[in-house]
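One structure below.
A single protein chain has been omitted; all remaining protein chains appear in their positions.
Our next item is chain A:
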Amino acid sequence: MAETSTTPASARSWHPVARYGDMARLWVRAELSYPASFAMLVVGSMLINALDFAGIAIMFSSIDSLGGFGLREIALLYGATGVGIGIADTLIGSVERIGEFIRTGRLDQMLTKPVPLLVQVCSDRFTLRRLGRITQAGVVMAWALPVVDWTPSRVLVAVLMVLSSSALFFGLFVLFSCVQFWTSDASEFANAFTYGGNTLTQYPLTVFPRELAIALTVVLPIAFVNWYPCLYLLGRSDPFGFPAWLQFCSPLAASVVVAAALLVWRTGVRRYTSTGS
């Protein structure tokens, strides 16, 4: 019986992602077994998201530009951050529920399973419902694409922008969810930074004071989600006079945030104290 249960080392490398896929598939299957309620939720989420951008578009019926940016340019910013947070939220949105997992003892159960904890937490109750948001943000971004004067290097930066913004939000979700290892009911706190960050980045940073722009570059680096790469895509020089090389630093910022998040996550897991019963 022992032979069947030990894992060969070679098979372990593909383990986490494959495990994620397996588990997510089962949740999707369960979700689709109630097609009517699934359809309603998806349509509902699309409607809510559509209204979200409609608000900004309506604003432009009375103004021509916001912080020096036109509607299509803002749509590019909006789409980039929306797709980023949408992908991150779809793939790992459950990490917000870590506090609930701690309180209910679910985390104990997960810790006794041979799959990395983060993979289990993120795939728990995987749902396609969140695809509504990605779709909406994707449509807005597609509509904005003609505003860019495309060159091969801009295509590259655009692709890296989408990947980095997903990774950045991934890192932020994990990082702020980790707070719940210390105080297990701080999920609102996490939301303030992730969703709050998303809202801030829907606007050009020029509408905010310079201090905030600095803070969003070096403290909570969400300016790298869309702002800096979009400046490059739009061929603009930095309105705050910050160095131009920042426009290529999104992948670096994303890597730093993800690394920090994984480190804090490990620390949180090691100091996890479970519950008394």
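By our rule, a contact is a pair of C-beta atoms (placed from the backbone, for glycine too) under 8 Å apart; a residue touches a chain by one contact, two chains touch by 3 or more; residues count from 1.
Here, contacts and distances are computed from a predicted model.
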The complex's invisible chain, by UniProt name, from "Nitrate reductase-like protein NarX", "ATP-binding cassette domain-containing protein", "Monoheme cytochrome SoxX (Sulfur oxidation)" or "Succinate dehydrogenase": "ATP-binding cassette domain-containing protein"
Of A:Val17, A:Met59, A:Leu111 or A:Ala142, the residue in touch with the unshown chain: A:Leu111
Hidden partner chain, residues of chain A it touches: 1-2, 4-7, 19, 22-23, 26, 30, 104-106, 108-109, 111-116, 120, 125, 270-274, 277
